[in-house]
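Every protein chain except one is present and positioned as in the full complex.
First chain written, first letter: the chains are A and B, and each begins at residue 1.
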Amino acid sequence: MEKMLVSPSPHIHAKRSTTSIMVDVIIALMPAVIVSILFYGWSELMILAVSVVSCVLIEWLIAKFLFKRAELFTPSAAAVTGLLLAMNLPSTTPWWIAVIGALFAIGVVKMSFGGLGQNLFNPAIAGRVFLLISFPQQMTDWTAAPGFIHTTDAISGATLLGVYGEGGMEALQALGYPLDTSLFFDIGGSAGEISSIALLVGFAYLLIRKVVKPWIPLSIFGTVALISGIFYLADPMTFTGPAFNLLTGGMILGSCFMATDYVTSPMSTWGGVIFGVGIGLIVMMIRYFGSYPEGMSFAILIMNCFVPLLNMAFHQKKYGRA
Amino acid sequence: MGGVHPNDSKLARECRIETLPLPPVVYVSMAQHLGAPAKPVVTVGDFVKVGQVIAEPGGFISAYVHSPVSGTVKSIGPRKDLAGNFQTHVEIAVEGDVWMDGIDRSDKLVKEIPEDREEILKKIQMGGVVGLGGATFPAHVKLNPPAGKVAECLILNGTECEPFLTSDHRIMLERPREILVGAAIMQKVLGGCRCVVGIEENKPEAIAAMRAALSELGFPDMSVQVLKKKYPQGGEKQLIDAVMHRQVRSGGLPIDVGAVVQNVGTSLAVYEAVQKNKPLITNVLTVTGDDVPVSMQHNYLFRIGMPLSYIIGVAGGRPQQAAKIISGGPMMGKAISNLEATTVKGTSAILYLSEDQTRRQEAGYCIRCGRCADACPMGLEPFLLYRLTRVADLDGLEKNAVQDCIECGCCLYSCPANIPLLDYIRQSKGQVLGIIRSRNVKK
Partner (left out) sequence: MTNTIIWTVVILSLLGLVLALMLFFIAKKFRVEEDPRIDEVEKVMPGANCGGCGFAGCRAFADAAVKAPNLDSQFCPVGGNEVMKKVAAILGYEIQEKAPQVAVVRCNGSCENRPRTNEYDGAASCRIKAALYSGDTLCPFGCLGCGDCVAACQFGALSMDPETGLPVVDESKCTACGSCVKACPKHIIELRNKGPRGMRMFVSCVNKDKGPVAKKACAAACIGCGLCAKTCTHDAITVTDNVAYIDFTKCKLCRECEAVCPTGAIHGVNFPKPLDREGIKKRIADRKAKAAELAAAAKEAEKKEVTNG
């Protein structure tokens, strides 16, 4: 070095980059990905691959040829979106539906707002909801091909929440209210719903690596547990209980990985708590009183709208100011 | 609240303080302190002795400057400082080492403190003592609170929270008794308040040395408090919060909550000025850097006015991998663009950083992770201030307290997208402070 570098202070930087954060999120999703591949086999692997590759590719194409600003392309963030999108799809989804989902998630929800950090809605969830509305049949077909692990249960073709939504508590009890299975693998559902344990292991990794803070998931879980607890105690024959609600319908995936998305969640702790409580309330209202069985996606999208407001309303406490 | 935990890299912690040999010529800056530059009172051709006043204060907030060497004044005129800006310097060609009469150069500890408060303050002022924690604020002004304000606690800052720096650590190890006598002098000036010496937990030897010296001297109302290792623990406001659990309100001074904070180095300078009649012409600096061999790591007792290139030469030359040379610590120090600049009273380190460690990565896009807000020790939201700065919304900036920024650098340090947050915030802070000042003047 002949010429000295000169810059304003500080002169050192923490060894943490946007890419390393995104890679951490991908690592955290791996346990759930592995379980789902074991469970659903090659079709699941293909849907994951198609989704991730198309998200990255679409973002690159848009950044390079539409905006002509290559720096807008962030492969790691696009890969996370692709991974999350795939984990929200049934393993039987035709590959072209995943591509359409990726196009909507990246092209419409993310890049049209200006790319990384600018989007109002979580791209993966918005993509999933878009597909759900456009292709309702394919998107709720849970009849999966058998994977590498064969379970004694036949794969029934409906999620637990689906069963509850259709036939109420009676239908659920006819199945034997199989809560224990969903702790390790659901009887049906997308990759992100299969194993609560695997998802929580991944989330613990995120917490240890200080990628996210636990306040948003905790406030969602707390609200869901409280509301379903009250309803369940009031009428256990009509309403499902807290444990059931916490472990089904993408609750863990949504709370730990999608609601905690930096861009589309509030920045302050208290803003995050309100955000979480809002999600919990909406998801329980949809599940108990709505015509749609699940509701996590809608709840997160609705609360995404409030993020700018929450960011304006809640600031962190400043030093020396009452 | 806030703060970051960079690797503390105190590589030169074992190196004893060495005295630098005298260079053939020194250039003494007239702008070594916060406030108005000093006015030279010598003329070209004068022979000056070590410790002789060569410049008088240029205003109320200003300080005396003394000759660090004996010799002939060669020139008085503009010379580039380490940022390449012109400042008035007095050039002195060194001849021998003749000290002014009355300066006690022995190592003997003088414990008896003068009785008269005014006399002590006068000695501190005449000794040109300024705060050595970074801001170089004239010490006699800070030690003389305005009427109606009472100091409850003198906080001696021995945190040295900046990575790499070890000069405060070394003086606490090698001259703890002098530091404590200096603290006792300041206690007396402030009207007998208590005194807490705050030291970060990563300096157990310094804590032990200071405690031992304290029990030996037996000063009442003085204690050593161990603080958590965190940057910026040694920020004035953060230190007051940590020691007294009080927060200085925005725009206020530490004395408003009854606190006076002085660096341990300042305390040593006060001791020397009051007890030994020795003005502030020497200080300790660390020469260090990442990947720099041990033989090139030093803690030096230097005299003001020594060219930085001279010190680097004595210390073994500029290491090959040094891409950036910094005067001070890596978080708040100034990058040196001109090695011919000279040491000033507040110089604390010459730090070499390798390109790997210091070159800024290309800035990406904010992903709103909130790390900057978590890191900010003042509870500000740097991402927001940055955005407001880019659109020049000065009202919004003032509302969001940009003027409270202490420029510690935690936000830029922690940003995963490498956005130059502080670079921009520093700009708008200056503008907003200017607006507030002119508004106050109008009132």
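Operating definition for what follows: a residue touches a chain if its C-beta (ideal position, glycine included) is under 8 Å from a C-beta of that chain, and two chains touch if they have at least 3 such contacts.
The model shown is predicted, which means the values in this text are computed figures rather than measured ones.
**Student:** With the full complex in mind, choose from B:125, B:283, B:337 or B:403 the residue touching the hidden chain.
**Tutor:** B:337
**Student:** Which chain B residues touch the hidden chain?
**Tutor:** Interface residues of chain B facing the absent chain: 80, 83-86, 324, 335, 337, 358-360, 363, 420, 423-424, 426-427, 430.
**Student:** List the chain A residues touching the unshown chain?
**Tutor:** 3-8
Criterion: only the chains that are shown with their structure count from here on.
**Student:** Just how far, in Å, is the C-alpha centre of chain B from the one of chain A?
**Tutor:** About 49 Å, centre to centre.
**Student:** Would you mind writing out the residues of chain B in touch with chain A in their complex?
**Tutor:** Chain B reaches chain A through residues 1, 4, 6, 163, 237, 241, 247-250, 252, 321-326, 330-337, 353, 355, 357-362, 364-371, 373, 377-381, 383, 400-401, 404, 407, 409-410, 412-414, 416-418, 420, 422-423, 426.
**Student:** For chain A, which residues are in contact with chain B within the complex?
**Tutor:** On the chain A side, the touching residues are 1, 4-14, 16-18, 20-21, 71-72, 74, 77, 115-118, 262-263, 267-268, 315-321.
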